[in-house]
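One structure coming up, written as structure tokens, with questions to follow.
Left out: one protein chain. Kept in place: all the others.
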Amino acid sequence: MNNTVNKIALVTLIFCTGVQAAPLKKEKPKMTPALEHYTQDLVLGDLWQRPGLSPRDRSIVTLSVLVAKNQNHDLPFYLNRALDSGLKPGEIAELITHLAFYSDWANATAADAAARAVFAERKIDMAQLPPAKPPPLPLDEKKEAARAKGVDENFGKTAPGVVKYTTDALFRDLWLRPGLAPRDRSLVTVSALVANGQVAQVTYHLNRAMDNGLTEAQASEALTQLAFYAGWPNVFSAMPVFKDVFAQRKE
Amino acid sequence: MNNTVNKIALVTLIFCTGVQAAPLKKEKPKMTPALEHYTQDLVLGDLWQRPGLSPRDRSIVTLSVLVAKNQNHDLPFYLNRALDSGLKPGEIAELITHLAFYSDWANATAADAAARAVFAERKIDMAQLPPAKPPPLPLDEKKEAARAKGVDENFGKTAPGVVKYTTDALFRDLWLRPGLAPRDRSLVTVSALVANGQVAQVTYHLNRAMDNGLTEAQASEALTQLAFYAGWPNVFSAMPVFKDVFAQRKE
Partner (left out) sequence: MNNTVNKIALVTLIFCTGVQAAPLKKEKPKMTPALEHYTQDLVLGDLWQRPGLSPRDRSIVTLSVLVAKNQNHDLPFYLNRALDSGLKPGEIAELITHLAFYSDWANATAADAAARAVFAERKIDMAQLPPAKPPPLPLDEKKEAARAKGVDENFGKTAPGVVKYTTDALFRDLWLRPGLAPRDRSLVTVSALVANGQVAQVTYHLNRAMDNGLTEAQASEALTQLAFYAGWPNVFSAMPVFKDVFAQRKE
């Protein structure tokens, strides 16, 4: 009986927390045949091997989608993959914190728990994570003043609280945390926007991403990664906006 | 061994059901440092203390988002917070039932299970919850006839089933249940619409909310609460609609 209880408890722990060895390994079919085939041959065996985007960047895109869509069942596998691809634990902690604002608080809270479980399993010391309040990156005061002025003119009377936190918590705090490069924060943001179908916000953030160093080729290949992880419909709705931004930046 | 099994089972129960004491308490860091800092100092320590919206209203907004986004991991904490802020068990049951229609059936079913677990833990008697079929609030027949006529003209031939249930199940039944005030039902509805990015439906329901007694200042501050719990992008897509509704009602 003890043994049975033990097994039930362990199986449950694995099923619920997802804290387990990579669930997509090749050993034996873990899915129904069609999905297993596409996962192994098309996604892991083909998409992830494409040269247009590094495995580290593909991990940033994929983790951002999983957090933005609250898909905790797949987080342990892709958190491990991200760490194996060169994304640092501190960058993952910053990615999740960034999405507390750009996806939402509850998704980030759940992802944070999943990340801590993976960190513990890999004996990653929490002390190496970025501190609560690190010295900020330098701010481009002129650019930020222009952004703040535009938002305040638009929405200062509609939602003064939103406008205040947008300045104080986002652009004068979160974006200046040094634990994740601005270019990577932008890739996180754009990936989450596409995953959540928030096309109206893509123009601003894709431009910001490219100002922060994301190349057109990388943005294009991020769409390919997103087709699988955010789904075809979201990508087909985002492509016209990417197309417009690419064109406008060449004018 | 027994002890280990016991611990695994309990840890699993806590991880999976979230039925546990408030996970966001101050005692020791439960998250990675950055997210812990923002959660304690910015969200719980600042946002929730703002005078523009009562803790009870903030709980309505937050619970509505969590149900609408199927974020069950955080429901126990915020259900307890809602009860501590003056929201009654019966109002919570009605909020969840309302979202069966305005978010979807499966999310409400899952939230209902989470609510019953919290009610049981707090020894709340199920008998004090609103009955299945209470005597309805009075109906404004003229206003409802106008609404029904508009929808029927628009969609009566496209989806007669939808039109029928919209009248029979929503406006002549659900909205008349006395267990949650119409103003609160509207706040639930608008919060869920913003959380799900359903901007196209906000104009009608924000107007209805303000007709039902939600003030412009409360609606504005609800956007601030939503920035954190529904995420910045959803709020930036909703703000232009709120701005238009506020302006139109002043003409």
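Letters A and B mark the chains in the order given here, with residues in each chain numbered from 1 onward.
Convention: contacts are C-beta pairs under 8 Å (C-beta built on N, C-alpha and C of every residue); 3 or more make two chains touch, one makes a residue touch a chain.
Since we're looking at a predicted model, the values are computed, not measured.
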item	value
Among A:Phe171, A:Tyr204 or A:Phe246, residue touching the chain not depicted	A:Phe246
Positions on chain A where the hidden chain makes contact	1-2, 5, 8-9, 11-12, 15-16, 31-39, 42-43, 47, 50, 52, 65-66, 69-71, 73-74, 195, 197, 220-221, 223-224, 227-237, 239-240, 242-243, 246
Hidden partner interface residues of chain B, rising order	2, 5-6, 9-10, 12-13, 16-17, 70, 72, 93-94, 96-97, 100-110, 112-113, 115-116, 126, 129-133, 154-155, 157-162, 165-166, 169-170, 177, 179, 192-193, 196-198, 200-201
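By our rule, only the chains that are shown with their structure count from here on.
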item	value
Between chain B and chain A, distance of the C-alpha-averaged centres to the nearest whole Å	26
